[in-house]
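One protein chain is absent from this view; the other protein chains keep their places.
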Amino acid sequence: MPLPQTVLYPPFNILRLSHVEYRVTDLARARAFYVDMLGLQITHETDGQLYLRAMEERGHHCICLTQSDRAEAGHLGFKLFDEPDLDKAESWLLEQGLEAVWTEKPFMGRVLQTRDPYGVPLEFYCKMDRLPPIHQQYALYRGVKPLRIDHFNMFSADVDAAVAFYNQLGFRTTEYTEDQKTGKIWAAWMHRKGGVHDIAFTNGLGPRLHHTAFWVPTPMNIIDLLDLMSTTGWVDHIERGPGRHGISNAFFLYIRDPDGHRIEIYCSDYQTVDPDHEPIKWDLTDPQRQTLWGAPAPRSWFEEGSLFNRAELKESQLKSQPIIAP
Amino acid sequence: MPLPQTVLYPPFNILRLSHVEYRVTDLARARAFYVDMLGLQITHETDGQLYLRAMEERGHHCICLTQSDRAEAGHLGFKLFDEPDLDKAESWLLEQGLEAVWTEKPFMGRVLQTRDPYGVPLEFYCKMDRLPPIHQQYALYRGVKPLRIDHFNMFSADVDAAVAFYNQLGFRTTEYTEDQKTGKIWAAWMHRKGGVHDIAFTNGLGPRLHHTAFWVPTPMNIIDLLDLMSTTGWVDHIERGPGRHGISNAFFLYIRDPDGHRIEIYCSDYQTVDPDHEPIKWDLTDPQRQTLWGAPAPRSWFEEGSLFNRAELKESQLKSQPIIAP
Amino acid sequence: MPLPQTVLYPPFNILRLSHVEYRVTDLARARAFYVDMLGLQITHETDGQLYLRAMEERGHHCICLTQSDRAEAGHLGFKLFDEPDLDKAESWLLEQGLEAVWTEKPFMGRVLQTRDPYGVPLEFYCKMDRLPPIHQQYALYRGVKPLRIDHFNMFSADVDAAVAFYNQLGFRTTEYTEDQKTGKIWAAWMHRKGGVHDIAFTNGLGPRLHHTAFWVPTPMNIIDLLDLMSTTGWVDHIERGPGRHGISNAFFLYIRDPDGHRIEIYCSDYQTVDPDHEPIKWDLTDPQRQTLWGAPAPRSWFEEGSLFNRAELKESQLKSQPIIAP
Partner (left out) sequence: MPLPQTVLYPPFNILRLSHVEYRVTDLARARAFYVDMLGLQITHETDGQLYLRAMEERGHHCICLTQSDRAEAGHLGFKLFDEPDLDKAESWLLEQGLEAVWTEKPFMGRVLQTRDPYGVPLEFYCKMDRLPPIHQQYALYRGVKPLRIDHFNMFSADVDAAVAFYNQLGFRTTEYTEDQKTGKIWAAWMHRKGGVHDIAFTNGLGPRLHHTAFWVPTPMNIIDLLDLMSTTGWVDHIERGPGRHGISNAFFLYIRDPDGHRIEIYCSDYQTVDPDHEPIKWDLTDPQRQTLWGAPAPRSWFEEGSLFNRAELKESQLKSQPIIAP
């Protein structure tokens, strides 16, 4: 199946991925992971919630940790260009027969919540409280020195369909893996903000969140994080890496939070603002697509992911598809 | 004077800066500088011209070196979103009473050339020949490992006016220096592509090109370049740095090509895709705005720049303004 | 068994490891690996041999590649303090009932060859031709930017005995792994030159050379090498890493040359010149001793090594010892 054509003038203007909620079963332990170890900054704190931002972000938060009975991912948040775009989003979603629920959220004003056709909970907003810059307060930098949220990666039971859906919203594919036996897209990386991706889809039991990624300055910061995790009781939370991805050419590390939510530490992908930027196709049999240096990913990386709050897995589709890449 | 409001829906859609022509008096020597030493890749070569691209670029070239009697800068090139934008550009320029000259250029199709109201030669195009990716051909990386063109910086005799003009075209100011005594903008950094800038203006004898910047992976590559230049006969071409800018927070080095054209090597600024991203104001008396670490720039850095081909300097305005920052 | 006491005033003064010969079955291919890819510099070349040095070395060579029918390691070379030490070495070896054969070698003058009690071929010399420094000829740096030879690592069928032998020669143990079940030393790292080691022994089918290590400036150079190997046909020659060793705290990568000889790329261990520097003991069951970050080494790393020229394996001992670490 050929890659579907990206809509150049989408129905509403999504600027970028923006934030995510993780429901965690032990907020104190999650705080030790995200704040004390990774180095995210607390911007607001209540009894049951922590709002965090990375060092270069001016928006109020990129991640919200919520104490919960069950470890789950909440809505994936996207920032729209302006207020009229929010209204256009509502119209379009309703036209597609999708949910479009208005809510008010702290620090964000009105928020439009929906689910994509595969069950992934999304929310759109336009203005989040802006905070003073801290990127030159170097005394605050800790851990991996996280600079900004970079992307979401999801397991999808039908990557072809997911790509077609998000193409309509103006997400452009930068790289993808094709299963040459079936002609289907195995995995795809799609962007709005001008990097390799804001969102990616990988074939597997979906909808589930595979990981959220944070951008860091250089590979040296990832080495520093590995040294720190290895000597502060977090060594078992290192899942995969460090390495360089074939796809995206980024330097990466995958770690798991205390509830198993997967975080990617990521740096140095490339600029993709040109609308005629050609997607790069990889073959599913090429091991260098995952790690340019040839090292395989562990089984857990292919199988495990975060369930979305109140989303049903597409188990029927699962039966006909392997969830482990060859 | 308050910073003028950026037009959110500009008359035509400029994606990003794209390319520049440097006229050089000794093409072989320029090649030694840009290709053998810096590490740019040759994509086309004629008797009198060299076309070059950086390692992550898919467009045919980001710099064109032209053998010439006189060292000058040619047109500053910008890529537009699509073909209709090119026509909208023509209409808008004519409305403003500015030149709008169509030409055909190799590798680029139809090109619309103009001058801004201050004499800076600009050209707009939509499609440049796309080349196969080489960013994962690591055997080709040399010198500073240049990844992509990042921005142009110009001397301007009236920065307030330049900012107002480019704001109309959708360039958003990310940081600026204000002269608190006069209330005027001393310097401004403005972007389209989502980084700190595509273009910047500094108070001085204009119009002149202060520098063109290339993005590199990490500060270590800049250190490698300094070691290489220092031991291969280019030590006198190191002008300023390395250091970290207060403005932009980028790590930088300024070097001069054999004709004196200034090149900045640049890395690690931040993402600015939000339209509500607040500009950061710096005071002209704050020495850390230029170099966060406090080291002053040399006099040449404030005084010297490349003349634009057939552009007249605004000498009258010069009399009332110092060209050296305090 | 307690760690044997190091002799503080050894019978002759070994300064440091110095050089090794690798016999290779395809000299052109070995050259592609060591020179074109790794970045070692050729200092002498004949029909059947290549002499190489690393960037900071003033001695004529640290590695000699010899075209041969069979892939093997030759003598491990050590530099002595002065000429009288060479004569003292001869006396001592003869006292121990070991070989002591004088030979003349190109670039090295008189050389004393022997075998340790376990069959490892050693050679001692005092003066090697000194070459002009090239460490500031940055245009020559390539590949991983190898700075100097750092250490040899050998499989030994009786590490306790090997440690006792080399202790008599003034090698001091800096770190070691103990098998708590047997009380035996599983592996030991021993130095003369003031770093973590000049030589190391690992339990296994011996005598075999496990690897020769080269020191490089920073972990970034190892990442550069991985990118280069991965995209120039050498991806299958990456065996283990990158990672940080628990033992030595060094950042490492293991690669295999075209004949399977193993090379370690190594940086950032610590200074050990104090004679009262306490050895660090690791337990065989601690997986972080090998890789601080927890990643296991592949089976090949435990099993495969270079045979020494004309050395007999101690197969009888092998039967009672596993060659794979638990």
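Note that the chains are named A, B and C in the order they appear, and that numbering of residues resets to 1 at the start of each chain.
The rule we apply is simple: a contact is a pair of C-beta atoms (placed from the backbone, for glycine too) under 8 Å apart; a residue touches a chain by one contact, two chains touch by 3 or more.
Because the structure is predicted, anything quoted here is derived from the model rather than measured.
Participant: Could you tell which one of B:38, B:112 or B:220 touches the chain left off the display?
Facilitator: Once the missing chain is taken into account, the touching residue is B:220.
Participant: Kindly state which of the options C:25, C:218, C:232 or C:309 is in contact with the chain not pictured.
Facilitator: C:218
Participant: Out of B:3, B:32, B:164 or B:238, point to the residue that touches the absent chain in the complete complex.
Facilitator: B:238
Participant: Touch as defined at the start, partner being the missing chain; which of C:44, C:105 or C:193 qualifies?
Facilitator: Selected residue, touching the omitted chain: C:193.
Participant: Write the list of chain A residues that the hidden chain touches.
Facilitator: 136-139, 218, 220, 224, 227-228, 230-232
Participant: Could I get the residues of chain B that touch the absent chain, sorted low to high?
Facilitator: 219-220, 223, 226-227, 229-231, 235-236, 238, 242, 244, 251, 288, 292-295
Participant: Since one chain isn't shown, list which residues of chain C touch it in the complete complex.
Facilitator: Within chain C, the residues touching the omitted chain are 8, 15-16, 56, 58-59, 79, 81-82, 127, 130, 133, 135-136, 147-148, 193-194, 217-220, 246, 249, 268, 270-271, 273-278, 280, 292.
As a working rule, only the chains that are shown with their structure count from here on.
Participant: Taking each chain's centre as the average of its Cα atoms, which chain lies closest to the overall Cα centroid?
Facilitator: Looking at where each chain's C-alpha mean falls, the closest to the middle is A.
Participant: How far is the middle of chain A from the middle of chain B, if each middle is the mean of its Cα atoms, in Å?
Facilitator: Comparing mean C-alpha positions, chain B is 33 Å from chain A.
Participant: Between chain B and chain C, what is the separation of their C-alpha centroids in Å?
Facilitator: That pair's centroid distance is 50 Å.
Participant: Which chain B residues touch at least two other chains?
Facilitator: In chain B, the residues touching two or more other chains are 136, 218, 220.
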